[in-house]
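A short worksheet on the structure shown next.
Missing here is one protein chain; the remaining ones are kept as they sit in the complex.
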Amino acid sequence: MKPAAFDYIRAESAAHASALLVEDENGRIIAGGQTLVPMLAMRLARPSRLIDIARIPELSYIRDESETISIGATTRQVLVEKSALIAQKLPLLHKAIEWVGHPPTRARGTVGGSLANSDPAAEIALVAATLGATLRYVDETGENSIEVDDYFIGPMITTLPQTACLIGADFPKWGEPHVGTGFEEVNARSSDFAFVSAASQVAFDADGKCTRAVLGIGGLGDFPFRADVDAVKDRIENEAALREAIGLAIEDIEPLSDLHATGEYRRRVAVTLACRSLLNAVREAKGFAHAN
Amino acid sequence: MRTELNVNGQLHVLDVEPRKTLVDCLREDLRLVGAHTGCEHGVCGACTVIVDGTPVRSCLMFAVQAEGSEIITIEGVAPAPGELSILQDAFCETHGMQCGFCTPGMILAAHALLRDNLEPTREDIVEAISGNICRCTGYDQIVEAISLAARRMRGRNMPDGVPA
Amino acid sequence: MKLDIGGEERFEASIDRIWSMVNDPAVLQRCIPGCKSMTETGPDQYKIELNLKVASVGGTMEGAIGLSEKTPPSRCRIQVEGAGTLGTGKGDAIFELREEGGQVVMKYEGTGDVGGLVAGVGQRILKGVAKHLIGKFFTAFRGEIQKAAA
Partner (left out) sequence: MSAAKGKFRYISSDRRVLEDRRFVVGKGNFVADIVRPNMKHVAVVFSPHPAARIVNIDASEALKMAGVHYVLTGDELAAATQPMPNGMPTPEVKRYPLAVGQARYVGEWVVAVVADTRALAEDAAEKVKVEYEPLPFVVDGKEAFKKESPPVHPAHGSNILLDKTFVWGDVEGDFAASPRKLSFSQKWGRSSTVPIETFGVIAEWDAWREVLDVWASIQMPKYADQIATAMRLPMNAVRVHQDVDVGGSYGVKRGIKQTVLVCYLSKKLNVPVRLIEDRLDNMRGGDAHGPERNFDVELAFDDNGIIRSMKMDALDNVGAYAGRSPFQLGKPIGAIVGPYKIKSVQYRAMAVTSNKTVQEAVRAFGQSPTNYTIERALDEVAWALNLDRLEVRRRNFIQPHEFPYLIPSGTSYDSGNYPGLVDKVVKQVDLDALYAERDRLRAEGLLAGVGIASCLEPSGGNSAFEPLLNRQNKTTTWMDSCRIAVDALGTVTATMHTTSAGQGHETLVATVVGEALEIDPEKIRISRAHTLDVMPSNSPVGSRMAIMLGGAAFHAANKLKRKMMTIAAHDLGVPLEDLVWDEGTMTSKKNPEQKRTWNEVVLIAHRHFYRMPEDMEPGLTAQHVMQVPNGGKLPTDDDRIQMYPCFSFEFHVVLMSIDPDIGKPVFRRYMIGHDCGTVINPKIVHGMTIGGIAHGIGAALLEEFAYDDEGQLLTQSFMDYLLPSAHEVPKIETVHQVTPSPLTVFGQKGSGESGYLGAPAVISSAVNDALHPLGIKMNSLPLKITKLGDAIAEARAKAGKEMKQ
């Protein structure tokens, strides 16, 4: 399990990384490498050149912007895990991050790497899909962005242009007074990719009325996606109504089926987890107010 | 490719192929063979070393990427030849191993935990070593070793946070 | 690892046009993802060289492609077989063309069979990737139709 030979270069900036990709279409960006290196070792991936962006200082940050929490592409997952800002302002990501791999992989793995590698069951991707994050990148035309809804295509495949270097992701902050989150996942071992996962965020107004609810489901389809539960937000505590709405929302998804979980399993458990995550989010929102 | 590696406080100047993983470089070029290769795809943790203060998989990192980082391997943990660190001694006290193959990685994972947390719960310990597979012990005596080391380190006449 | 392949595509073109495209090695070469070369070895038999690339994953393959059981302009069978750094692959599908509401409907159904490295380490994502590659084929195929129309 030794990788095929490649060249290595440290990019000085995202624009430099993109220029290097323009120069050689078989180049590949590496940041934390926690997904890419196993593929290199197995020779599933064989780039001509690795373009290392891990040390570009301006790509690692967690910033509180007016509407969003903005996270740099090479921000290590461990920094997200330990960030008080994330815990406070992006509680869903805070909840999800501990499900990502295990401590040593979170020490190297980056937020951008997880988004770029687009695993159907990746937790950060799921949170991005659930909250409707915006992904920013640099390519030869300059800085651009893609909405997460237009981003994922399938396992490892995204709409990110071939010459692009992802630079960050902006996760919308919710301004409501009472926000709750829920994150549920089933896997064989806690560090494995989820069979299915569900992430929810709900907001309640001061009168105890649910004003907003979002739900994302991972591991079920080719990529994590947002399922529409807006129609049931008035009945958000009604489990039967939730189950029905979720069932409808995922009806057209062709579930993944593999050695570890059948398609039927994934579809069935997706409903259960989605429902649980929503109810947990509701409980949390009603239980205490998130000071935003 | 010319690469400078800072390992256990010593600077090494090496010529390595970019495709050489850090673990292979440590083992083959520096002959520091305490980090072991168990899976070479980031699951087993036998190759764990400490890079810039955190335990990482040295099989998921290329040596060329490690330039400029501070690397600590198991060979850099014992205070002196023949003298064990508190943690290493605790692993001996509880027999927190059998074949010894996962042991260096396990100790480094624990080392990093105890640097930040001298009062770890069982759950903290389990989480800290959850990326290190031990096929022999069932983990019980490993958890016990780390817990014992924490106890002993708490009792030391040293400020918290100073690694053993 | 067996993969079920199947679907339906609609094209704005005449059935004869689509038929001739499906049977044109030059078109196939341009549409099959990563196809580097296609050399005729016999009637409806070709040797192919692929340089597959899906995001990070990629590898070279050599193999053969054959068309058979032809009933112009409505039905044909395509068989592909290859081996390379990623393992082995086999595909066997029946294409059926019919006209419907001024469009041509292409129905395809068959199985793929993947062995070796990818089957052994990539079973989780294999189906998703296969689907993507088929999608890429048809995107390119549509491009060919437009190119011809332009």
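Labels for the chains are A, B and C, by order of writing; each one numbers its residues from 1.
Going forward, contacts are C-beta pairs under 8 Å (C-beta built on N, C-alpha and C of every residue); 3 or more make two chains touch, one makes a residue touch a chain.
Keep in mind it's a predicted model, so treat the numbers as computed, not measured.
Among the chains in view, which touch the chain not shown?
Spelled out, the missing chain touches these shown chains: A, B, C.
If I consider the whole complex, including the chain that's not displayed, which of A:Arg43, A:Lys173 or A:Arg212 touches that chain?
A:Arg43
Can you list, in ascending order, the chain A residues touching the missing chain?
Within chain A, the residues that touch the unshown chain are 1-5, 38, 42-43, 102, 186, 188-193, 195, 259-262, 264-265, 268-269, 272.
In the full complex, which bits of chain B touch the chain not displayed? Write them out.
On the chain B side, contact with the omitted chain comes from 17, 19-20, 27, 31-41, 43-44, 46, 73-75, 77-78, 84, 88-89, 91-95, 97-104, 107, 122, 125-127, 129-143.
What residues on chain C make contact with the chain left out of this view?
1-2, 83, 85, 87-88, 113-117, 119-121, 123-124
In this section, only the chains that are shown with their structure count from here on.
What is the distance, in whole Å, between the centres of chain A and chain B, each centre taken as the mean of its C-alpha atoms?
30
With chain centres defined as C-alpha means, what is the inter-centre distance between chain B and chain C in Å?
Each chain's C-alpha centroid was found; their separation is 49 Å.
Give the residues of chain C that touch two or more other chains, as numbers and ranges in rising order.
Not one residue of chain C touches more than one other chain, so the list is empty.
Taking the touch rule as given, give the residues of chain A at its contact with chain B in the complex, in rising order.
Chain A reaches chain B through residues 1-8, 30, 33-34, 37-38, 40-42, 50, 52, 54-55, 78, 101-105, 107-108, 190-191.
Which stretch or stretches of chain C touch chain A in the complex?
Counting only chain C, the residues touching chain A are 54-59, 85-86, 117-118, 121-125, 127-129, 131-132.
Provide the residue numbers of chain B that touch chain A in the complex, in ascending order.
Within the complex, chain B contacts chain A at residues 1, 17-19, 21, 24, 40-42, 45, 48, 51, 54-57, 59-62, 64-65, 68, 109, 112, 127-128, 130-131.
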